[in-house]
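A single protein chain has been omitted; all remaining protein chains appear in their positions.
When the chains are written out, they are named A, B and C in that same order, and each has its own residue count from 1.
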Amino acid sequence: MRAPTINTSAAFDVSELPPIKFGPHATIWWGVIGLLLIEGTMFAILAATYFYLKQNFTVWPPSGTPNPDLFAGSANMALLIASIWPMRIAHRAGLEERRRAVFVALAICSVIGFVSLALRFFEFRAMHIRWDFNAYGSVVWTMLGMHTAHVISSTLENLLITLLMFAGPVERKHFTDTNANAVYWYFVVLGWLPIYAILYFAPRLL
Amino acid sequence: MNLLERLQSLTERFAQSALETAGPQAERIAALWWLFFWVCTIIFVLVVAALVFALYRGRARSVEESSGPAVTLDSGREAGIHRKIFGLIVLTAIILFAFLLATEMTGRSLASLTSSGGVTIELTGYRWWWRARYLDPAPERIVVTANEIHIPVGKPVLINLYSRDVIHSLWVPELHGKRDLIPGHPNALWIQADRPGRYDGQCAEFCGQQHAHMRLIVIADPPDRFDAWLDAQRVTAQAPGDDTAKRGMEVFLTGSCALCHAIQGTDANGQVAPDLTHIASRATLAAGTLPNTPGHLAGWIVDPQHVKPGAAMPPNSLSAEDLQALLAYLKGLR
Amino acid sequence: MKVLTCLMLVLALAGCTRERRKPTDVAPSSARPEGSPESALQPGPTGTPPSAEPSAVALPAEGMPHAPYEQSAWAVSEGKRLYQWYNCVGCHANGGGGMGPPLMDDKWIYGSDPIKVHQSIVDGRPNGMPAFGGKIPDSQIWQLVAYVRSMSGLLPKDVRQTRSDHMSVRPSEQAMRPAKPKNEAGTPPSAERPG
Partner (left out) sequence: MTTLAKTGVRDTDLTAAELHAALERVWEPPSGFIGWFKNVFHKPISTRFIFAALGFFALGGVLALLMRLQLAMPENTLLSPDLYNQLFTVHGSTMMFLFAVPVMQAVGLYFVPLMVGTRNLAFPRLNTFGFFVYIIGGVLLWVALFLNIGPDTGWFSYVPLSGPEYSPGKRVDVWAQMITFTELSSLVAAVEIIVTVFKLRAPGMSLNRIPIFVWAQLVTSFMVIFAMPAVMLASAFLAMDRLVDTHFFNPAEGGDALLWQHLFWFFGHPEVYIIFIPATGIVSMLVQTFSRRPIVGYTAIVLSLIATAILGFGLWVHHMFATGLPQLGESFFTAASMLIAIPSGIQIFCWIATLWTGRLLVRTPLLFVAGFIFIFVLGGLTGVMQASVPIDLQVHDTFFVVAHFHYVLIGGAVFPLIGGLYYWFPKMTGRMMSESLGRVNFWIFFIGFNLTFFPMHQLGLAGMPRRVYTYLPQTGWGPLNFVSTIGAFVLSVAVIVFLLNAFVSYRTGALAGENPWGADSLDWSVPSPAPSYNFLYIPTVNSRTPLWTMEPAQPVVTGMRADILEVLVTELHDATPDHRHLLDGPSIWPFLTAVAFGIGVITAIFTAWGVTIGAVLCFITLAGWFWPAGQPIEDTAREAAPPLGERA
């Protein structure tokens, strides 16, 4: 052992430090930020692809394809933004380690997630084009699909934590998970803003 | 010394070279290259010398026991080192800026080497050959050929580049750098040869199995010879002279050849393979793969997959007489 | 471990044939396969094919000459290329039919069997289908057979082609739902066809 160089008398005592902290203190929070950077880059490149492909068309959407219908997408936008409120409650309750409040708020978020997915089905139809019709169809389906994948995974995560809060042996660390989960959900909601704007308004305004 | 001479002799035997130029474009690039080459060589020698000296000096000062730091830092001396490094970086930046300027100037002078009313060639890449069309306002004066283009010496020639399948890249090192042929993105390249001669080029972008055998021959002719060549190319195919050649033409038209190849002036009008109207006037077969001799042509017709595995040309089992007749016919297509 | 080795070997064999890109493993030139069932309606408009070597391509013993082609995505893609090159599109369009019958539907006038399709290409058929026998190598004919059959989804999905780099005028071969071929018996209802 390194006995001679170890000086435990001049020690730096950490025994009183807490075993758990939330937000940017926690490693998991940084892990989620890393994930969001990756996903955010992915969405940014996808948006760049959309505009790159747009250059190849004289009219956009390509002639013969009507503009996407606004209703389902806008409803989804409103719903997702509204979902920030219960998620905020779940987030705060998680920080205060209030199990019941987390459970209720996340249950609401899960329901919202499923409704959003149902709306998403109509959004695909509102595009009035198939993915294999032309590059416009390919890119709008991919953008919608990519965001849908995020809604699915985030909703399933909500559901999983809801179930855990209800039935599982909950441990304190799960409240850091609700914290991270909330950050991820905000990202999914806010990520929809630019995608919604591009999908529904780029054809109309640009 | 002997070794050096040998190396020298090695480099002189290349059929192509980006440095032994034959036209103004390649020449300017080569001039830029030599500027970069010498400056970079000097930098490299200096850096390696510094490295060797540093190692030598550091080793001479070495103390053999291997524990902990052995140098006491003197802040004044360190600051001196930092200043020197800063100076070197400024020097590097200046050299890079000079490089940038030289690049920009070369780029501009390359862009200026154009003209109007010269020869325009439409070059289309296929797997694995080139179709060339010499454009002309009068459609009947358009010349179609393959894998071998002639250009007039001393005149800028515009080559419009298209691809019908995958990405190819035109590269004739003696004349100019590369330009890609990209489906959906028409491209263009100006070339000019200042000396008559044959300049070999090839596809430089990987395009599949026979990328290696997708060569293009550029022949620079003095203007009068070029005009003569172009006029000769405008004439439709010569009618077969003797009976053997007549029989050969029949083989060509009724067999599988005409499904893909065209011979102007006959019913053969296939558009998916090289135009053979003047096949006998070309130097090579199969996109520069084989010299154009009767023996190679026969081998190529019977078993192209042996020469160029994966090429689109299927093997043909012809009887000996048919093959001889076909060869006689093709030999007449000057 | 042994099981694993065997599995690898089987996979290797499967992989080898499925992805082989060998242009000619069948002797060039083509003729009507001997012993193949003959239709009552013979031969095509150009008469008997000028087959120089009638039995140059004897069928392999198992009688499944099409099998290697129909298992190879590469062979099918070659068939697709040749379909364009030999101007099949001229009459059959991209499968939707025109002067010739459509090829992407479930109707097979002379039967959907590969041997029958092969026969149609080699010998030609009345009402305009020319005979390609003797003009193009048998291997290419089999590639065409495989491709033609893939158009209506008769080949496994993983060998059928997806979209090509052209305007998409029809769903890709891979997107076709296999339809059960009709008129399998092969009674040539030439009367049913308009010109």
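In the analysis below, contacts are C-beta pairs under 8 Å (C-beta built on N, C-alpha and C of every residue); 3 or more make two chains touch, one makes a residue touch a chain.
Just so it is clear, the structure is predicted and the values come from calculations on it, not from any experiment.
Asker: Just to confirm, in the complete assembly, which displayed chains does the hidden chain contact?
Answerer: Answer for the hidden chain's contacts among shown chains: A, B, C.
Asker: Looking at B:131, B:211 or B:247, which makes contact with the chain not pictured?
Answerer: B:211
Asker: Residue-wise, where is chain A in contact with the chain that is not depicted?
Answerer: 1-3, 5-8, 10-21, 24-27, 30-31, 34-35, 37-39, 41-42, 45-46, 49, 52-53, 56-57, 62, 97-100, 103, 131-139, 141-142, 149, 152, 156, 160, 164-166, 168-177
Asker: Hey, which chain C residues sit against the chain that's not shown?
Answerer: Counting over the whole complex, chain C touches the hidden chain at residues 8, 11-12, 14-16, 18-21, 72-74, 76-77, 157-158, 161-168, 171-172, 174-175.
Asker: List the residues of chain B that touch the chain left out of this view.
Answerer: Given the touch definition above, chain B has residues 10-11, 13-19, 26, 28-29, 32-33, 36-37, 40, 43-44, 47-48, 50-51, 53-55, 57-59, 61-64, 66-71, 73, 77-78, 81-82, 84-85, 88-89, 92-93, 96, 99-100, 102-104, 106-107, 110-111, 127, 165-167, 169, 171, 173, 176-180, 182-185, 187-188, 200, 202-212, 215, 288-289, 309-310 touching the missing chain.
Throughout what follows, only the chains that are shown with their structure count from here on.
Asker: Please classify the inter-chain touch graph. Allowed labels: line, ring, star, complete, other.
Answerer: Contact map by chain: line.
Asker: If you average the Cα atoms of chain B and of chain C to get two centres, how far apart are those centres in Å?
Answerer: Whole-Å distance between the two chain centres: 39.
Asker: Could you tell me which residues belong to chain C and also touch two or more other chains?
Answerer: In chain C, nothing touches at least two other chains.
Asker: Which chain A residues reach two or more other chains?
Answerer: none
Asker: Could you please specify the touching residues of chain B with respect to chain C in the complex?
Answerer: Chain B reaches chain C through residues 165, 183, 209, 254-256, 259-260, 270, 272, 305, 309-312, 314-317, 319.
Asker: Which chain C residues qualify as touching chain A in the complex?
Answerer: Residue list for chain C touching chain A: 163, 168, 171-172, 175.
Asker: Within the complex, which stretch of chain C touches chain B?
Answerer: Residue list for chain C touching chain B: 21, 23-24, 27-29, 50, 52-53, 56, 81, 84-86, 135-137, 139-140, 165.
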